[in-house]
Structures are given as C-alpha cells and as structure tokens.
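Heads up, the thing below is written out as structure tokens.
Let's look at chain A:
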Amino acid sequence: MDDLTLSERLRQRGVSRRGFMKFCAATASMMALPPILIPKVAAALEQARRPSVIWLSFQECTGCTESLTRSHAPSLEGLIFDHISLDYHHTLQAASGDAAEHAREEAMKKHWGEYLLVVDGSIPLGENGNFSAIAGISNLEMLKEVAEGAAAIVSVGTCAAYGGLPMANPNPTGAVSVEEIIKDKPIVNVPGCPPIPTVITGVLAHFLTFGKLPELDHLKRPKVFFGQNIHDRCYRRPFYERGQFAETFDDEGARKGWCLFKLGCKGPTTYNACATARWNQGTSWPVESGHGCIGCSEPGFWDAGGFYRALSLPFTDVGETILTAGAAGIAVGAAAAVLNKKTKSDAVNNRETITIKDLEKES
Partner candidate 1 sequence: MSISNDIEFRDALNGLDLAQQREVGALFVESVLSLSSDPRVTQAVNAAKDGALEEEAMNLVRHSIKVAALHAHTRCGADGEWNDQAGYFVARAAEACVEPEGRSQGKGPAWKAAMSARMACTCLAAEGDEDSHDSESQTQYQILTSYLDA
Partner candidate 2 sequence: MDANELLSWARGPGFDIALTIFVAGMLLRLLEILALGKKPDLSPPRGSGPKGGAATIMTRMLPRKQVFDKEPLRIINGYVLHIGFFIVLFLYGPHIVLFESFLGFGWPALPSGVIDAVGAITIVSLVAALVLRLNNKVLRFLSSRDDYVAWVVTLLPVLTGYLAYNHLVAPYTMMLALHLLSVELLLVVAPFTKLTHMFSFAMARWYQGYQAGRRGVES
C-alpha cells in the first residue's frame, strides 16, 4: 500500500502532464461536467489517495466483474484500477480461504469508516441467509458486517441494486437487493446486467473526485448515467416516429435498421446510458447489434412480460381474453336475457286491456 497520489503514479507510468489533463477532461465530459470543471477534476484526482475498496460478491454471475475488468479494456478503466486499492475481491485477489478473509478484516480495520463497499449479486434471505455463504459466513451476515464500516456502498449490477435475476419469480432463495438490508448507509445503485464499464468507473471516479456520491434519481441511480431513457437517445428513433418496425430479427426492416419496438425493445421504459456511451469502447450496443433493449437497468425487468413482447402489448393473450370474456358475457347475458324476456312477457300478459272506462281517475 504505497501512498503515491494518482498523479505521482501516472508519472511513474510515464504519462505526461498533458496526458493526465486529457484523462481528466475525458472523465469530466463523461460525467457531463462543464469544461471549466476540468482543472478542478485534475486537482482532485491529483490528490486522490488510493481509496480502499472492498468488493463483496454474493449471488452473482461475475458478469459485472467481467464487464469491469475485461483485459481488453486497458485504457481508463485499467488506470482507475491501478489507482484504487482493491483490498478484497474473490475473483481477482490471489489469496483465498482464511488468508483472503484475513486480508478483508485487515483492510476494514485499517480504513474503518473510509473504505468503499462495492457489492454485486443479490443477498438471499431464504434459510436465514444460508443459500449463499463465503467461508462459512452467510452473505447476509457478511454484508451487514462490512457495511457497518463503509463510507458508502455501491451496488453494482441489477442483482445488487434491485435483486436481479435471482429474484425472478418464484425467487427460491428469497433474494433481495442491498438497499433492502442496509438502510443507514448512503447507497448508489449502478444497475445493468451488467452495467457499462465506464458507468461503474464513472461512479467511482465521481466518488474519488468529489468525495461524495453523484446526484441520484428516485431509484438511487446516478442521474448522469441513468437520467434519460434509451428511447430518447436511440439512433433508430426516427423509424419509431414513422411507425417503421422490424417484424422479425432478419426481415427487410431489421436489415434496414428499423425500430425494434415490435420485437420487444424496452428502450422507452429503461433508463441507462447504453445509447450514448455504448459498449466495448463505443463499438456498439444491443439495439445497434439488432436486438431490442431488455431493460436490464430497471427493477423487475426479468418478470416484465417477456423480452420479446412489445411494450404496447399486455402480458396475456388479448385474443384469448376476448374469447373467454365473450363466453362469460354471453353466459351472463343469456341469463339476463331470460330474465328480461320473463319480465316483459309478464308485463304484456298481465296487462289488463284498457277501455274508455279505465281512463278517468276517481278524483
């Protein structure tokens, strides 16, 4: 654990002052900060001590980790990682067994109250938490224990943020999100399945730069990345406006890059930065590759009526509902009809013939 500042370390790696300033500009722009703040970002990053980060992985598929540490992303993500002290990460750390846990306790003790807790994966409550444990400690217990000394918690990935796929119906493990357990710590949800790498590092960079969490929306997601829905920034939007939809994944419309609304795209109801930041260093993103957005950064996206069911379609089969309802309507209607016929025929049959004698009231 050396105490070199970020800028000193950069110089060790042979990155010039200018290179460093370019890096700060990129970070600022990515966080939609105005250019005049670049010197401020630069100043903050220069002083940034290597924050201690404890990464807890619970019921997760390592997708978030995979997304974050892809080797072929050497640029700014790699730099960031060289400059945070990742004190505990199952997949990445060399140590294992007691040594690993010891390292974690050591880090916690050393940076109590200052370290950043990053969580991916949901926490099972079923069997009082014993569906998933690390070194004999249930995720539930470990989360509580580590969270206590954390300065802030970042739930990376939809599982940690909102429960994720483990929580999908019938949710056998009783999986829940971090925020459902930890109520007394500032939490940032960085949903996505997985989130975009630059979104994760962006949040960390923001924490590094400003020492506090970014502005969050009503689902505790950084507005800078989750403030707009995909649909509004989608390059296929004009086709949506003209009602030009691809009918199948390889029909003429699909080849022409028409809107994937009819193929279940959840862009309109999904808030994320895929359409702008895109994936794999801006190479592409789901829609651009011809597949509709599945709304992975939204709570409950896994049980939202199917990824390939258009947003304007209800979950159930409308035709079937109409038929069953029709049958019910006819049944009830027939009963009412019989009733009406009887009421009417009674009225007609019991009606006394009216003669001129029956017109005058005995007043």
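To be clear about the criterion, a contact is a pair of C-beta atoms (placed from the backbone, for glycine too) under 8 Å apart; a residue touches a chain by one contact, two chains touch by 3 or more; residues count from 1.
Candidates were picked such that all candidates are chains of the complex that A comes from, given by their letters.
The structure displayed is predicted, hence computed values, not measured ones.
A.B. asks: Okay, in this complex, which of 1 or 2 is up against chain A?
C.D. replies: In this complex, the candidate that touches chain A is number 2.
A.B. asks: Would you mind writing out the residues of chain A in touch with candidate 2 in their complex?
C.D. replies: For chain A paired with candidate 2, touching residues are 218-219, 229, 231-232, 240-243, 245, 261-262, 268-269, 271, 298-301, 303-305, 310-319, 321-322, 324-326, 328-330, 332-334, 336-338, 340-341, 344.
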